[in-house]
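Have a look at the structure below, then the notes.
What follows is subunit A.
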Amino acid sequence: MVFSWIRRGLRTGVLTTRYPAVQERLPEAFRGRPVLDASRCIAEQGCNACVQVCLPDALSLQAVVESAGDEATQLVLDYARCIACGLCVSACPQQALRTTNEYELAASRREDLRLVTLFAPPDTSGAENGKEESNGRYA
Partner candidate 1 sequence: MTWNLLPAFAFWTMFALYALGVALALLMRQGHAITVAAALCAAAGGLAALVAGVGVLVGAPAPGGVLDTNLPFGALSLRLDMLSAFFLAVIGLVSLPVAVYSIGYLKHNAGVRRLRAFGVLINLLLLSLVLIVAAADAIVFLMAWEAMAFLSYLMVNFEYEDRQVIRASFLMLAVSELGTVGIFIAFLLLYRVTGGSGYEALRAAAATLSTPLRSAVFLLAFVGFGAKAGILPLQLWLPEAHPAAPSHVSALLSAVIIKLGIYGMLRFLLGFLVGTGIIPAWWGLVVLSIGAVTALVGILYSVVQDDLKRLLAYSSIENIGIILAGLGAALTFYAYHLIALAAIVAIAMLYHVLNHAVYKGLLFLGAGSVNHATGTRKLAQLGGLIRLMPWTALFFIVAALAIAAVPPFNGYISEWMLLESLLQSFAIPDTLTKVVIALSGALIALTAGIAVTSFVRACGVTFLALPRSKEAAAAHEAPLSMRLGMGFLAFFCLALGVLPTFVIPALDRVTTALLGQSVLNQVVPPLFTNHPGDYQLLVTLGGALFKGWLPVNGLVVIAAPAFSTIDSPSYLFLAELLLLGLVMLALRAIRPLGVRRAGRVWAGGIPRFEASMTYSGLAYSNPLRIIFNSFYRSRVESKAIAAAARHREGSITYQQEIPPPFERGVYRPLLKFGEWVTRPVRFIQSGNLNQYVFYIFLIVLIVLVLRAI
Partner candidate 2 sequence: MADMLDVATREASERLKAKVQRLFGHSLHIRHVDAGSCNACESEIKLLLNPYYDIQRLGIFFTTSPRHADLLLVTGPVTRAMEDPLRQTYEAMPDPRLVVAVGACACSGGIFGPSAFSQGGIESVLPVDIFIPGCPPSPLTLIHGLLLALGRVEQRMQGGTRRIRVSRPLSVITPSAQEKEVQG
């Protein structure tokens, strides 16, 4: 009896992942955290389709007043709240949202899980529009 178990165990061989020494890959289909392609998002036009379907309030949208005094719109994506249900992705009219299969998501500070996208009015200095200036997130 014992030996048949041992044999079984031996026959199974080694399955153990070598992570973190070797990176693993989750299946492509895996529904991980959503990421926003800001260039496609039309939040500044008052679209809040994604926010509407976000049960845990991971997505929120509010107006802020910039230092310059002009109105801006900010879309906050809080991964600490996100339950990766994927509803926002299907809700987005612009396909600006997609889920990823990244898995190294842990963070030591709450702020690190909070990604703010600020839609500011056109820059008088004529920088290229629709382009991201600072980039945080999954480095």
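Convention: contacts are C-beta pairs under 8 Å (C-beta built on N, C-alpha and C of every residue); 3 or more make two chains touch, one makes a residue touch a chain; residues count from 1.
The candidates were selected such that all candidates are chains of the complex that A comes from, given by their letters.
The structure presented is a predicted model; accordingly, all values stated were derived computationally and were not measured.
All listed chains 1 or 2 share the complex with subunit A, though the touching one is 2.
Of all residues in subunit A, those touching candidate 2 in their complex are 12, 15-17, 19-20, 24, 26, 30, 32-33, 38-39, 41-42, 44-46, 48, 51-57, 59-63, 71-74, 78-85, 102-123, 127-139.
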